[in-house]
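Every protein chain except one is present and positioned as in the full complex.
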Amino acid sequence: MGANLFANYGEAVAVILFGIGFSNLLLQKNLIKKIIGLNIMDTAVYLFLAEKGYIEGRMAPIVVDGIQSVDAYINPIPSGLVLTGIVVSVSVTALMLSLTIRLYRRYHTLDLDEISTQLKKEGR
Amino acid sequence: MTRIRPDEEVKKGFAARFHNWLYGAEDPVCGHVEMMPQKEFIEEENSILERQKEKEELRKHIYDTEHNREIRVFRVFYKVMSVIFCISLIGVLLVTVSNLPSVGTAERPVNNEVSARYIEKGIQETGAVNIVTGMILDYRAFDTFGESNVLFIATCTVLILLRLDGDSKQKEDAEANDRIYEPKNDIILQKIARILVPLIIIFGIYIILNGHLSPGGGFSGGAIIGAGLILYLNAFGFAKTERFFTEKTYKWICFCSLSFYCIAKSYSFFTGANHLESGIPLGTPGAILSSGLILPLNICVGLVVACTMYAFYALFRKGGF
Partner (left out) sequence: MRFFTYLCLGFLVLCAVSVTFSKNLLNSILIFMSYSLVMSIIWLLLESPDLAITEAAVGAGVTSVLFFVTLKKIHAIKREGDDGHDQNKTG
């Protein structure tokens, strides 16, 4: 165990959230709770990425007063990556929810065990 | 003229008897070789029912998930292994985190010369005061282009899955179902929406246009405009919204925005990193009309995001635009 566990408390919380989201995805029976678990995993990863770019004591990456030295701003690159990620996560959630609606219309249940049992009975 | 003899006389005469003796009284072929009409195969109803019942019982026994011991053991095993796996995953990742360099220090491999270049030469090369916007729309414009395409593809996929065509019965059912749970023409909602929707849309436009000067940009502004359109749809119903936002509108907006973005930036695939100067001057940093191509690209991205958010909501609610 290294020494930085309590200094990196933000990243530790991000990892714990990732684990909680993942266990939601595996263990819940209801499909909607699984989708919420996937969303929690997504946001945990973004938190981890944004923590990478943070430098203590410096300002947000918007140039003020013409100060352009490297020591005045935090790292802007992880921020840009996460910005794309947040919008893509909305698309993924919308796609999964529409699949859930179609599944419900066909099988009239949201429980994954019952759906797989009905699938087996139909012979697929 | 010979007299026509009646039939019975002919049959008793010498010619007929001779013919019968010679060839036999009946044709040996006729009536014995062709296929006769069969008796209809009617199975008794009882045996059909019995067979069906047997099949049903067999199936119930095979796919019985309640009393099947293997399935029960597997379910318990799955739950235990999932919990163990998640806990060990968290443990391994925590050990990794504890060995990473401290958050908040400046001496890290992440802060290398790339970010130094972006911060130091940002304004001179892109003209944008907001370094992040300048980065995602000028230095790394391909990522944003790919992401706008991802939004468009997601909308197309949701369209395939959830669309109800034309005047089918499904569409009527869906609309009837939709109105059960909420009252039509809610007065409070309409009066508030009349005030709020213009404010929301103006705020969204402000955020998009000021993307290179202050926090914000195409994504946030587009999401806010999309939210304003959703509020309008909720307050006033589908009929009024279709007066200005139909499928044709969506198609044209997305097509024009994505093509403009593509033409403006994608030729660099073929010319290497030496892309042509766009001819739009960089201007003074701090003014709205500055930073070259970033302002039109922000508008394109904002329009695509706004249309996408509204399209998701309309497809979920109604199955169409």
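Things worth noting here:
Letters A and B mark the chains in the order given here, with residues in each chain numbered from 1 onward.
Here is the rule we use: a residue touches a chain if its C-beta (ideal position, glycine included) is under 8 Å from a C-beta of that chain, and two chains touch if they have at least 3 such contacts.
Note that the structure is a prediction, hence the values are computed from the model and not measured.
Taking the full assembly into account, the omitted chain touches A, B.
Considering the full assembly, A:Leu110 is the residue among A:Leu5, A:Val70 or A:Leu110 that touches the omitted chain. Here one chain is not drawn; of A:Leu5, A:Ile86 or A:Ile115, the residue touching it is A:Ile86.
Residues of chain A that touch the chain left out of the display are 9-10, 13, 16-17, 20-21, 23-24, 28, 30, 32-33, 36-37, 39-40, 43, 46-47, 50-51, 53-54, 58-62, 74, 79, 82-83, 86-87, 89-90, 93-94, 97, 100-101, 104, 108-110. Although one chain is not displayed, its contacts with chain B can still be listed: residues 130, 132-133, 181, 207, 215-217, 219-220, 223-224, 226-227, 230, 309, 312-313, 316-317.
As a working rule, only the chains that are shown with their structure count from here on.
Taking each chain's centre as the mean of its C-alpha atoms, chain A lies 21 Å from chain B.
Contact residues of chain B toward chain A in the complex are 59, 63, 65, 79, 82-83, 85-87, 89-90, 93-95, 97-106, 110-111, 114-116, 118-120, 122-123, 129-132, 135-136, 140, 143-144, 147, 150-151, 154, 157-158, 161-162, 214-215, 217, 219, 223, 285, 305, 308-309, 312, 315-316. Interface residues of chain A, counted against chain B in their complex, comprise 1-5, 7-8, 10-12, 15-16, 18-19, 22-23, 26-27, 51-56, 60-63, 68-71, 73, 75-81, 83-84, 86-88, 90-92, 94-95, 97-99, 101-102, 113, 117, 120-121.
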